[in-house]
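Sharing a structure, written as structure tokens. Questions coming.
Excluded from the complex is one protein chain; the other protein chains are retained at their positions.
This part shows subunit A:
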Amino acid sequence: MTTTPARPDQEERLQAAFDATIARHDRIEPRDWMPDPYRRTLVRQIAQHAHSEIIGMQPEGNWIGRAPSLRRKAILLAKVQDEAGHGLYLYAACETLGVSRAELTELLLTGRQKYSSIFNYPTLSYADVGTIGWLVDGAAICNQVPLCRTSYGPYGRAMIRICKEESFHQRQGYELLMTMMRGTSEQRAMVQESVDRFWWPALMMFGPPDTQSPNSERSMAWGIKRNSNDELRQKFVDMTVPQAEALGVTLPDPGLRWNEERGHHDFGEPDWAELAAVIRGDGPCNAQRLAHRRAAHEDGAWVREAATAFAERSAQDRTEAAAPTTTGEGGR
């Protein structure tokens, strides 16, 4: 799936064809020529996205064994399995850009590629399962729906599959919280406490403000991103406020209010120093998440080796069975 390097005289023609495809909002496909920075940006973004899905299995996986009913356990299992599936769709999309699965795994395990900072926060109470579905998956949906129209074909197709499934994730979370809000005052307090912890990190999921996001403009020019970080953050706040009211929880932002003039909610500034610290590796669970992922990868090594050995052995058996033999049980 690699393209041969273009000669300088060809390069101009190829660049023009690429620019024309982007300009008419058409898709770039794996074997098309593309500029190196476009390819590198995509590899970084898709890989980071894939890693986020895989690491994202941990915070909720934490509660599978302690889900309060068989119904809730089955839902949570299905959701965590979906996250694994989403990771696999995205790894497959990323590999079409000429990077191998082994490399991507290595980059995650050695911490050289990042995953979404939201997964470095702990899930301290069962209400967090609901809050993650509602706020974290809700923010993810805001980010991901426009990516269904991203300029790189395989990425867009993976996002379409993912978005269809994310809707279940958000709804199960909101329903879980509604159920708890109908429960005891202790349960309602658990929901509020959980929302208080996740609100600001959820807003940070959209990335730094546009003024501090130097690569955004280029990604938008290439059609990789379709909306700016601040636009999507605003959209998420506007969507979430009525949902919080219906649920009966307070969003922990004293500056949050409807602005008639703008037709949007005003809201406070997330703590960008905190986001920078979590990205740097100093979040509450960074070390734990990576250690767990490494251990899972190493613990699974024997399964991968056994499957490889079995496949080799079966291939060998088939070759021997196909070839006429003069030894063993008297030929034929």
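General remarks:
In this section, a residue touches a chain if its C-beta (ideal position, glycine included) is under 8 Å from a C-beta of that chain, and two chains touch if they have at least 3 such contacts; residues count from 1.
Convention: contacts and distances are computed from a predicted model.
UniProt records the chain missing from this view under the protein name "1,2-phenylacetyl-CoA epoxidase subunit B", selected from "Recombination protein RecR", "Tripartite tricarboxylate transporter TctB family protein", "1,2-phenylacetyl-CoA epoxidase subunit B" or "NADH-quinone oxidoreductase subunit K". Looking at A:Asp26, A:Asp271, A:Glu305 or A:Glu320, the residue that reaches the missing chain in the full complex is A:Glu305. Among A:Arg40, A:Arg101, A:Arg218 or A:Arg280, the one in contact with the hidden chain is A:Arg101. Checked against the hidden chain, the listed residues A:Leu88, A:Cys163 or A:Met239 yield one contact partner: A:Leu88. Counting the whole complex, the residues of subunit A in touch with the unshown chain are 29, 31-33, 78, 81-82, 85, 88-89, 92, 95, 100-102, 157-158, 161, 165, 297-298, 301, 304-305, 307-308, 310-311, 314-315.
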